[in-house]
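One structure is given below, encoded as structure tokens.
Other chains of the complex are left out, but the ones given are in their true place.
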Amino acid sequence: MEFLKKLTEIEAPSGSEYMMKEFLMNYINENKSGWKVQPEIIEGEDFQDNIILVFGEPRTAIFAHMDSIGYTVGYENNLIKIGGPGAKKGALLVGEDSQGRIEGELVTEEDDHQFLTYSLKFNREVERGTTLTYKSDFRETDEFVQCCYMDNRLGMWVALEVAKTLENGIVVFSSWEEHGGGSVGYLGKFLYEGFDVKQALISDITWVTKGVEHNKGVAISLRDSGIPRRLYLNRIKELAKESGIPYQLEVESAGGSDGNALQRSPYPFDWCFIGAPEDNVHTPDEKVHKNDIKAMVDMYNYLMARL
Amino acid sequence: MEFLKKLTEIEAPSGSEYMMKEFLMNYINENKSGWKVQPEIIEGEDFQDNIILVFGEPRTAIFAHMDSIGYTVGYENNLIKIGGPGAKKGALLVGEDSQGRIEGELVTEEDDHQFLTYSLKFNREVERGTTLTYKSDFRETDEFVQCCYMDNRLGMWVALEVAKTLENGIVVFSSWEEHGGGSVGYLGKFLYEGFDVKQALISDITWVTKGVEHNKGVAISLRDSGIPRRLYLNRIKELAKESGIPYQLEVESAGGSDGNALQRSPYPFDWCFIGAPEDNVHTPDEKVHKNDIKAMVDMYNYLMARL
């Protein structure tokens, strides 16, 4: 969990994934010698800040987004959302501009039309365009881990756990997922054209709801705002059933993921969102049950070997 | 009309087009020997559940979507919309899960925020993720046909009528049109790269409105939420005028089709929506005038030979 904690401390909101990329590349280069199969590592300017790891003869790709929600500083410490942050006033925000480190408090106010507006309480005016993220406060009990950015540092963490023993498959670390997307189109293009890979699993974190609870297993989403192809879902459901790994079937009306972007891309991708559920979505207090994390790793290992 | 009736009975909401694909492939293989030109049939895993028929030397493609609106069963028989179904409470819904056939009634309730919520009245809890569609109740008079899913089983039916005598052209049966799209990007890619085809006609059903009435001819849409290229519209308007076939020019502010998805694709497609108008859109009682259906077939035959 120490590595997960480190991931939550990296300040990489949508658009600033290069911060995460640097950290990840170091991690991968230091650790890959212990992995079962040495992946081909694909990155560089034609891939912006994304990383693709290709293991053996791939049939299926795991997509884990690197970016987080956050805020852009506008004029006079006014804040503009990156993605959909849900923190309450008083939340601690951190960042950096050319004058140095920033740590301040989130202030919320209702404007004349009862819309909430956001600003930063800090002892000086922060430079325009500076990005802020939640200050990491990692908490661990026997049962739970809790911190900002379980979404999606935990999804990345699971993908890296799977990488340790993955024989055939692709792991993609993607960008802009929290803010309208923008990388998955060309990443999908590269996978489809380069490796004939058109099956995807979306390693991301979902919501605890009436139908999906803590400690009931990893959630396999049958739909959210997007609707995956039924034939692909049916294969996954069958494998999940035979696996013996704890899982819950999720059916949601809202929300989306890199899966939606893959579906809209001009490539015939099948996709399915599979992830542990969390409480307190998009706040500094995202909370996930450890058993659900274990089930998530196990399910990815099982499916990547068989899909 | 017997064949149209059969099409309305197939349960293929967005994501489950494989049900329709199977039926269509059987129909095509049984009937194509009677067609004027034998098409090349393109389908398979690189095309998900879609079908492409290529006749002769194509210049223009007809897109007819196979999917319908419907519902996904969530938790405790709660229903989530697929596309924008508009049925009133009491509508009959059908489907199937591992425990057997389902036929129940649509129940609507206002929640605390005066939003309508939907559920299924049935004698047991239906499995999560099961999809439901309207029960087909096909009605025919001298003047009208009426049933669920005229949108777009009638658009498919017209495309198959045109296929009987088509010499040069492409017919595409597409997916997910009712729920955000997802197939037209790569189908368009295949047409453009494989056949240099970049002209499309969208065979779909539109709305009876103040400006578009029953029995006044097929509607040629000059815009909806999307705006086609004027130079293409001008050619179509000219051909329509010289054809002598009854038609109405439509101008709408809302609604969309596979045309919007073609426009957003990274291929230079021109598109125009041409279809008969219906009453009671997206309900079990969609109603179309037979003369408008005839005009629709005639107009497609005329345009496909000349565009």
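Odds and ends about this structure:
Here the chain labels run A and B in written order, and each chain numbers its own residues starting at 1.
What we mean here is this: a residue touches a chain if its C-beta (ideal position, glycine included) is under 8 Å from a C-beta of that chain, and two chains touch if they have at least 3 such contacts.
Quick caveat, the model's predicted, so the values are computed rather than measured.
This structure file shows 2 copies of a single chain, while the whole complex it describes contains 3 copies.
One rule holds for everything that comes next: only the chains that are shown with their structure count from here on.
Averaged Cα coordinates give chain A a centre that lies 35 Å from the centre of chain B. Partner chain B is touched in their complex by these residues of chain A: 198, 210-211, 222-223, 225-231, 233, 249-253, 260, 263-268, 270. Of all residues in chain B, those touching chain A in their complex are 14-16, 18, 45-49, 72-75, 80-82, 128-129, 131, 175-176, 179-183, 185-186, 188-189, 265-267.
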